[in-house]
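Quick one: the structure is below, questions incoming.
One protein chain omitted, others in place.
Each chain carries a letter (A, B, C, D, E, F and G) given by its place in the written order, and its residues are counted from 1.
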Amino acid sequence: MINEKIITQAIIESYTNKLLSSLELDVAVCGAGPSGLVAAYYLAKKGCKVAVFERKLSIGGGMWGGGMMFNEIVVQEEGKGILDEFGITAKPYSEGYYVADAIESVSGLCYNAVKAGAKIFNLISVEDLVVGEDKVAGIVINWTAVEMAGLHVDPLTIFTKAVVDSTGHPVEVVKVLEMKSGIRLRTKTGRMLGEGSMWAQKGEETIVAHSKEICPGLYACGMCANAVFGGPRMGPIFGGMLLAGKKVAADMLKRL
Amino acid sequence: MINEKIITQAIIESYTNKLLSSLELDVAVCGAGPSGLVAAYYLAKKGCKVAVFERKLSIGGGMWGGGMMFNEIVVQEEGKGILDEFGITAKPYSEGYYVADAIESVSGLCYNAVKAGAKIFNLISVEDLVVGEDKVAGIVINWTAVEMAGLHVDPLTIFTKAVVDSTGHPVEVVKVLEMKSGIRLRTKTGRMLGEGSMWAQKGEETIVAHSKEICPGLYACGMCANAVFGGPRMGPIFGGMLLAGKKVAADMLKRL
Amino acid sequence: MINEKIITQAIIESYTNKLLSSLELDVAVCGAGPSGLVAAYYLAKKGCKVAVFERKLSIGGGMWGGGMMFNEIVVQEEGKGILDEFGITAKPYSEGYYVADAIESVSGLCYNAVKAGAKIFNLISVEDLVVGEDKVAGIVINWTAVEMAGLHVDPLTIFTKAVVDSTGHPVEVVKVLEMKSGIRLRTKTGRMLGEGSMWAQKGEETIVAHSKEICPGLYACGMCANAVFGGPRMGPIFGGMLLAGKKVAADMLKRL
Amino acid sequence: MINEKIITQAIIESYTNKLLSSLELDVAVCGAGPSGLVAAYYLAKKGCKVAVFERKLSIGGGMWGGGMMFNEIVVQEEGKGILDEFGITAKPYSEGYYVADAIESVSGLCYNAVKAGAKIFNLISVEDLVVGEDKVAGIVINWTAVEMAGLHVDPLTIFTKAVVDSTGHPVEVVKVLEMKSGIRLRTKTGRMLGEGSMWAQKGEETIVAHSKEICPGLYACGMCANAVFGGPRMGPIFGGMLLAGKKVAADMLKRL
Amino acid sequence: MINEKIITQAIIESYTNKLLSSLELDVAVCGAGPSGLVAAYYLAKKGCKVAVFERKLSIGGGMWGGGMMFNEIVVQEEGKGILDEFGITAKPYSEGYYVADAIESVSGLCYNAVKAGAKIFNLISVEDLVVGEDKVAGIVINWTAVEMAGLHVDPLTIFTKAVVDSTGHPVEVVKVLEMKSGIRLRTKTGRMLGEGSMWAQKGEETIVAHSKEICPGLYACGMCANAVFGGPRMGPIFGGMLLAGKKVAADMLKRL
Amino acid sequence: MINEKIITQAIIESYTNKLLSSLELDVAVCGAGPSGLVAAYYLAKKGCKVAVFERKLSIGGGMWGGGMMFNEIVVQEEGKGILDEFGITAKPYSEGYYVADAIESVSGLCYNAVKAGAKIFNLISVEDLVVGEDKVAGIVINWTAVEMAGLHVDPLTIFTKAVVDSTGHPVEVVKVLEMKSGIRLRTKTGRMLGEGSMWAQKGEETIVAHSKEICPGLYACGMCANAVFGGPRMGPIFGGMLLAGKKVAADMLKRL
Amino acid sequence: MINEKIITQAIIESYTNKLLSSLELDVAVCGAGPSGLVAAYYLAKKGCKVAVFERKLSIGGGMWGGGMMFNEIVVQEEGKGILDEFGITAKPYSEGYYVADAIESVSGLCYNAVKAGAKIFNLISVEDLVVGEDKVAGIVINWTAVEMAGLHVDPLTIFTKAVVDSTGHPVEVVKVLEMKSGIRLRTKTGRMLGEGSMWAQKGEETIVAHSKEICPGLYACGMCANAVFGGPRMGPIFGGMLLAGKKVAADMLKRL
Partner (left out) sequence: MINEKIITQAIIESYTNKLLSSLELDVAVCGAGPSGLVAAYYLAKKGCKVAVFERKLSIGGGMWGGGMMFNEIVVQEEGKGILDEFGITAKPYSEGYYVADAIESVSGLCYNAVKAGAKIFNLISVEDLVVGEDKVAGIVINWTAVEMAGLHVDPLTIFTKAVVDSTGHPVEVVKVLEMKSGIRLRTKTGRMLGEGSMWAQKGEETIVAHSKEICPGLYACGMCANAVFGGPRMGPIFGGMLLAGKKVAADMLKRL
């Protein structure tokens, strides 16, 4: 006999415990695309208390669709090591280039990030930051469904030592910070510079370097980082993206 | 130096080869929810040529959201073995009940299905069947984006020995068959009976039994099967769902 | 100093406790319009464990707008006693007719229902029933925002001794029962008869009589009841509506 | 026998009288959220002729949904007194913090404001101000339904000694004033400064101080006031919000 | 000096008086297209208390656009007399056919109907009928904007000796009667027969004959009448339409 | 026998002739609200070749809805003479103020404008101007339905000696001129100043004065004129509006 | 010097002449997809007065997109002759199969149909038929933009000896006939049988045979014909489609 009440109770209690235990975090990663998942994986492996907040129902961002809905992705030599570490098959295409199945890649990144200990909260929008005395001190969250349904409902807050913006092209978290606070970013102008046209070569070079702390308590990671510092976009080549996640995790681990 | 043309070329060629090599299949699984992914996994492991076609950009269907967006799921004793086989952590909650993280579960099912050899085509709608002389002989596919954008564009066809409808509550494939052909289903009335109200106990019992061939060449699997045979729905308990996928795979393997 | 974490924690814990303690109820009232609130008030006052589930963000249904957005309502002599009990001002208009402010009326009904001990869950849709062996045994709930946003997320269940459909004109709960189960309603045809054109005189007479158990475990109340039994609609006269809520509560109290 | 014509007549006459008697007011409160309702309550208690204009069908603004749809709210010690005065139950959570049911809170505020003598007009949008010789002298109203339906219909006007903008985050009334007139606000720049990121501690401190007259005839109140003066937002803690309503009422009473 | 308060007061009072004095009517005409306006004109000229209720902001229905947005209309010899009576210029085109400016025609019909004493209420939807003891006894009205905005607001009622459905192709009033009551229409089947394909010749012949009482208290008029009795549609020739309005008025005058 | 082909032929030919004969005009009035219709009436009476172009299916703009859908309007002493000239009944309300039925007013203005000889083209959008050597020389028109349907279809042109912008609050024609040409308007800044908040007294004073030529070949009229010169809006008092139409017609007649 | 007025005049006059000269036709082809264009070509070549009416802005229907947006089409041996006649390049793919560029094919069909003398009216919807004494005698047309914009505007009529429904899957013309008239179709049941699932082999065989007169005055052609007679659909193989157009033209030429 199935005790039906237990099903409901088990789900509510497990989720509430997971959420209550995440009210104070080491790192809140905003956006569960490839670079965010890689960052969460390396942080969790080192014992950080890390949670990923994703606006969509599903995890993985733009990687599911490969290029133009042809669901394959490309990785160069430098990034292949990360695919290997996550157990994702990379078939050699021509010298220095590997092709991987987009579906395997994104589910492999996600599966291993959770296994490593990162908590993932999907269906959650980060609608604002907690900012106190010129330092980012947390995130302000709400159900994405509230926003999609146009309901007027207040958010709740999560306190953190560091926040990572890995929301990709929309750069959602940094945009909110710019609009609502006077905090200067560590760019040439102190403001976000915006993403340039496509230039894969240069984009791959800069994305790793740009993935770093951009003001006290806030890090940019992946395509987000190129948008903050005015670097070009890259298309469906993911080596730099994966390395950017690893790099930003390393930066944070030094400080935490 | 990155050779940018290679990125585009690698993706188009890899995808086209994957698609061309899937024009004739042993099994086409329609709908990449939990039962479809489990079925594809067991079929691929036994060497079947199997592909999964999913309407959405992401894989996993309704499992990402747990119950009411609380992203945890419940499995009973009987289904736990499948979670173990896929390497998904199941925490005991009370006797006979386990709780698993919804994100880990869905990405784990997906990752392992691809690893086992199933091809997954996301962003593809199955808009009709190929039906010849009272037997289902293939599926008619189109980009989901074509449908979403309301464009008038013709579909293409995939030929198969067996088709599995694992589209869940909407029962998309069986509905098309009913509307367009005179083929009798193996139900009491020869027609789809429709899903009943919730009754987890009975739903879990019937879902495995109902997951079987419902007319020559077409199988129902998971919640779809309960809808075809008039069984009740179950909510976020997934034991029966996983076992249903395994069962329908076993049925097909006997015939192929 | 405000401890900000406490705010989030207090809200999550208080709500979760309220929800967990409502997983098994004496009565689930579906729809927080006037008749549902009155029913919940009388049930709670007698010590029943009762919760009201309302699809909208706000409570009160169609009463806020009076007639044609002129926010006043009318009550006849018979209904005035209930307004008095809830402390709502009723100004005499002509013999036997009282006018009340719509805003005061709806907030007064709501305020007193909570004070009496009823739990109210707003933003929750009742999308199905739990039906076992020809008896309604609970409700299947989900966030309304999930439905409004078109997300694919599973519901959870609440177990009850009795369910009240007080969703008004749409008759949402009874409609789901009709569509999904073979249970016969206690009407002439065994099916819902549908609401008639407006005839206030007759509508006021029948609404109280029709508010009763319509199949094992399920009660209709208010405009819903007239729709089930083919009675006419009434417009912005609320005497019968309030008395119907009191009557259905009395019926249930005899059985619980 | 019900005289059906009386129902229609009673509603039209009662509403028209209420509206005609409100064409000249002491205070027009724009927005029926918590701070607006509290302000209206204290003004009405002192005998002011006050009316509240609310764009939505229902009253209460963002308080119904608690935090993230978990319908509970938090109040600190300082705000508890107001809840007591309105007869709203506040359960102690930890030292200095109380939790209240969101539904009881919002309906209690609304019920008591009407009881105290405030008129509430729901479904009415304030689309402009009457401004003559550098002083706000009234509001320009229309049915919200006209706006929602995109109809081209002229508004009507209400004349007042004082107007309160308590429309919350959207700051609707002040925005119209800024866009259409050259009147300087009493802020550092003479313009609205915009709401900052979340910082509950500081937000609670400033919200009461900012709730005051911001140009001749126009007052800001509640979250609106923080947005005008560049203060931070606070989330679902309502002590400051309630105190702000009381404070702005006190300010106006000195002048009227 | 303009006394601004008088503007608002004059409009509210004049409208309320017009509405209150229309709560009991001889005839309620539903739909202010050409045939409804003509009917209202002839009824008002004979001293009937008649009001026209029109869903749209503007009066005139489909006549403004002529044929295919070419804003001219055609009238045959038989209908020309009515144009003459309304002072609308009809230019001879070929023998027996006249062309009139669509704008002049529709504004001329409307202007003269009001001058004759008919009250016109625009922006009002007739959402139901008052039906008592097998006789139509009134109409149930609401603001169209309420419907367009999807608001949940109750309607009000108008009592009448006769109701005319002149809503054209949608046949809105008769459709509601069919759906909600068991009253038999005076057609072959007792039900509405539906409009046929275009056949101007026959349509012009039947439209006048079909414009008559179709059940106690309810009349059909114009295109509506052809739809009730299964007659064909006609296109932008308006002779029959105008004569139909005059005929139905004559029928009613015999009974009132 | 009806010759059905003649109906179609008569409409196409009559409209085409009306349109072809309007390709060169003395005056093109853009927007068929009250001030535009009055202007067209006085121009046509003096023998000008004038056509009115209206975006909507129906004529009359915002006058149909009175104030807040209460379909009555107010006119002061000064404007009453124009109502008299158009045969529109104005009932005295209090000294110096008259109330008129909105439906009678708008249809009376429209009917008389056509009778006087103005051509009215409804369903036509003025999407641009013809501007040659710093003078407005015509209008660029398209079907409004093309715009509403989002179709990509080129417009056609009408050549004129003068263009009147009487599009009311949106000031559509002047806005296009500002965006696309460097022509200076005869305002303080050379640019449009924008409409102020409501102040009926001052609005009525300025609207007549502002209705005049604003750059070579282009006139503003009615609410449009107040928006160009920064005057306040007025609400549902129409005296100034009607006088503005008469005044701008007089200005043009001096030059043509 | 460009005389700008001539541009407008030339377009209006040329179109009006084309339209007026098409008010009585030999054949009206409804739907400008491949089979309709081919039918119109062969009819025009034989001197028939034929016009094609197409709902969309562009001509060609579903052929532009090839299969799944891969813009190539396939033709078998039998259909290749028609491509040759239209000057469209067909590259051999494997024995008996040719591939053609979709863009070249659709523009080639269209270009040659006009060259042959067929008039094409795009942006026109056929919203009804003229039906007199059990025979289809014409079509009722309107601008598609009117329908898309939801405007209430009357249609006009075109009289014909024969009407061809070549609207493809939606079978728009036959559906209207079924809904509005009692005319029996020449199918087994006298009603439309509906399109079957895909079966290219059988579909290609039946499409030519089914393309014929289906009731007095009305012909089905192409995919439409298979839908009327219950034949299967075919996908992006166009041989049968082209031959169907030629066949239906031949059938009509025998009767005209």
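In this section, a contact is a pair of C-beta atoms (placed from the backbone, for glycine too) under 8 Å apart; a residue touches a chain by one contact, two chains touch by 3 or more.
It should be emphasised that the depicted structure is a prediction, and the values quoted were computed from it without experimental measurement.
Engineer: Of the residues B:Ile88, B:Val130 or B:Met234, which one touches the chain left out of the display?
Structural biologist: Of the listed residues, the one touching the omitted chain is B:Val130.
Engineer: Can you work out which residue in F:Ala28, F:Ile88, F:Val146 or F:Ile207 touches the chain that's missing from view?
Structural biologist: F:Val146
Engineer: May I ask you to list the residues on subunit B that touch the chain which is not drawn?
Structural biologist: Here the touching residues of subunit B are 4-5, 7-9, 11-13, 16, 19-20, 23-24, 57, 123, 130, 138, 143-146, 148-153, 156-159.
Engineer: Tell me which stretches of subunit A touch the chain missing from the display.
Structural biologist: Touch set of subunit A with respect to the missing chain: 61-62, 64-70, 194-202, 232-233, 235-236.
Engineer: For subunit F, enumerate the residues touching the unshown chain of the complex.
Structural biologist: 128-132, 138, 140-143, 146, 151-157, 176-177, 180-181
Criterion: only the chains that are shown with their structure count from here on.
Engineer: Hey, how far is the Cα centre of subunit A from the one of subunit C, in Å?
Structural biologist: That pair's centroid distance is 44 Å.
Engineer: What whole-number Å value describes the gap between the mean CA coordinates of subunit A and subunit B?
Structural biologist: Centres of subunit A and subunit B (C-alpha means) sit 29 Å apart.
Engineer: At least two other chains touched by the same residue of subunit C: list those residues.
Structural biologist: Touching at least two other chains: 4, 7-8, 11-12, 16, 57, 64-70, 123, 130, 138, 143, 145-146, 151-153, 156-157, 200-201, 235-236.
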